[in-house]
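Shown next, in structure tokens, is the structure this report addresses.
Only a single protein chain was left out; the remaining protein chains are all shown in position.
First chain written, first letter: the chains are A, B and C, and each begins at residue 1.
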Amino acid sequence: MSYETAVEALIDVGGRLHDRGWLPATSGNLSVRLGDGSIAITVSGAHKGGLRESDLMRVNGEGRAIDDHRRPSAETLLHTQIYATFPEVGVVLHTHSVNATVISRLLGRSWEIDDLEILKAFPGIDTHESRVSVPVFDNDQDMVRLAGEVERHLHDGPPGYLIRGHGLYAWGADMDAAVRHLEAFEFLLQCELLTREVTRS
Amino acid sequence: MSYETAVEALIDVGGRLHDRGWLPATSGNLSVRLGDGSIAITVSGAHKGGLRESDLMRVNGEGRAIDDHRRPSAETLLHTQIYATFPEVGVVLHTHSVNATVISRLLGRSWEIDDLEILKAFPGIDTHESRVSVPVFDNDQDMVRLAGEVERHLHDGPPGYLIRGHGLYAWGADMDAAVRHLEAFEFLLQCELLTREVTRS
Amino acid sequence: MSYETAVEALIDVGGRLHDRGWLPATSGNLSVRLGDGSIAITVSGAHKGGLRESDLMRVNGEGRAIDDHRRPSAETLLHTQIYATFPEVGVVLHTHSVNATVISRLLGRSWEIDDLEILKAFPGIDTHESRVSVPVFDNDQDMVRLAGEVERHLHDGPPGYLIRGHGLYAWGADMDAAVRHLEAFEFLLQCELLTREVTRS
Partner (left out) sequence: MSYETAVEALIDVGGRLHDRGWLPATSGNLSVRLGDGSIAITVSGAHKGGLRESDLMRVNGEGRAIDDHRRPSAETLLHTQIYATFPEVGVVLHTHSVNATVISRLLGRSWEIDDLEILKAFPGIDTHESRVSVPVFDNDQDMVRLAGEVERHLHDGPPGYLIRGHGLYAWGADMDAAVRHLEAFEFLLQCELLTREVTRS
């Protein structure tokens, strides 16, 4: 995929995810891995609901700017870590929904999910009789330290994790897969929230 | 109805139902019965929010592919069962809303509804002073076994049933009727959820 | 206002209110009073999200069809009652939201509201330090009997009432006023629901 095509895809998905309330204010980051291994990613502080070309930049596999004087967002490191860990991943979406924020603060170090048909939206799961464990990391402004925590839990499990009081990282081989995984996580977060509201005694 | 017309109708309704959050990720299946008794149905794994012609296929009354090398979704059997049981039914919509998922896990073998005006949206009901019993089946990846369970409760009752932790099947004589029944079920699910939230002590 | 203009206005408002989830399935009725005192009103069973000219009809002040072989909806009587009671009213909107349905079942014979700025959206109210009492009637398929109940509480109070497990009637001098009152009632219903969810111990 060329940088120009990636920019178009990121502008489009930014608008769609913002309309769903998953990228409030200027939260979140979105990225696509290009054919040459470099990455197109949103810059810090851009409003994802109305991205312009100037809100995107190109970084290398280590997250350093290519042909650009701007400093990438600190969270770029969490994107490059996912790309480095999973050669098949082409898109990383970091969203910031109310549900991800609220539920992540109520969970411990992981979110256990089972017995739901929607789990089949994740790779390698072909029955609702599965158990998925989503890591939940404490929020940290020190991205190197946070990436270190993530490193220890990234290799297995579903294509996503939560950062407490911060949001969700989800990824996939291409944009369709990443959005499908994101929709499944947000669906599961809403199920978790409503179930707690209705059953808490 | 021709296959081409059915494909257009399914692409249109898929987009509308996805926009309402009732077909997250690639969940759900949608079908229309054609004039010759064959069925146009979505293939497994398609995203219902942006269906293309290639995401649909034609099967016969037993659910076997017609002029197509692709294998139909396993859930096609639940569609053909409904068409075989009800000669007047022309459209079957299987959706996967958060409310259907959450409420179905809180119910036993049936969902009893009464004293609501919206019940008049269902065939043969002309007063809110009616009692409707919606079957709730345990989820099962073995569609033959699940169809067997459904068979025993399909003949009477409203035009729909729930599969626990999975979603809703709703049907009608044509697309308008099927969507009307689906909207009524989703309305009732939301009423059930909010009533439980507010009244649970 | 001519019948043609009224039809356009009703088709437009039907679509907008359906998109907000206030007219699920084929619930609700919408009407406009014309210059000659006759009334343009939706026929029974029409889907308000996509009204066609043929989904509307003209009735006289007593609710009898004018130049039309179709039988008006039984609920037409509740519209003509409002027009007969309030000469200044030009539009009546009967909606059927989840919140109106759920809250009306939790209330007694009236819904008391006070100390909210939004109350100023109702005629004659210029401070949040007001108390509004919205009548709540038991649902009844016998419209003559229901209209009799309504008659005793219609004359004073805000421009609307609830029917238990059924929905809301709201009205105003013109479409803008009726929609403004409807939005205020739906806002108040949502406040009532959320306050009960959060504060119920």
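By definition in this document, contacts are C-beta pairs under 8 Å (C-beta built on N, C-alpha and C of every residue); 3 or more make two chains touch, one makes a residue touch a chain.
Fair warning: this is a prediction, and the values are worked out from it, not measured in the lab.
Peer 1: Give the labels of the shown chains that the missing chain contacts, considering the complete complex.
Peer 2: Its contacts among the visible chains are A, C.
Peer 1: Which residue, A:Glu8, A:Asp115, A:Asp174 or A:Glu197, contacts the hidden chain when the whole complex is considered?
Peer 2: With A:Glu8, A:Asp115, A:Asp174 or A:Glu197 as choices, the missing chain is touched by A:Glu197.
Peer 1: In terms of residues, what is the contact footprint of the unshown chain on subunit A?
Peer 2: 24-27, 47, 96, 98-99, 101-102, 105-106, 139, 141, 163, 165-167, 193, 196-197, 200
Peer 1: Suppose we count only contacts with the excluded chain; which residues of subunit C make the list?
Peer 2: Against the missing chain, subunit C presents residues 115-118, 121, 126-129, 176, 180-181, 183-184, 186-187, 190-191, 194-195, 197-199, 201.
Convention: only the chains that are shown with their structure count from here on.
Peer 1: Kindly work out which chain lies most centrally, taking the average of its C-alpha atoms as its position.
Peer 2: B
Peer 1: What whole-Å value do you get for the distance between subunit A and subunit C if each is reduced to the mean of its CA atoms?
Peer 2: That pair's centroid distance is 44 Å.
Peer 1: Counting only Cα atoms for the centres, state how far subunit A is from subunit B in Å.
Peer 2: Whole-Å distance between the two chain centres: 31.
Peer 1: Scan subunit C for residues touching two or more other chains and write them down.
Peer 2: Answer for subunit C, listing residues that touch two or more other chains: 197.
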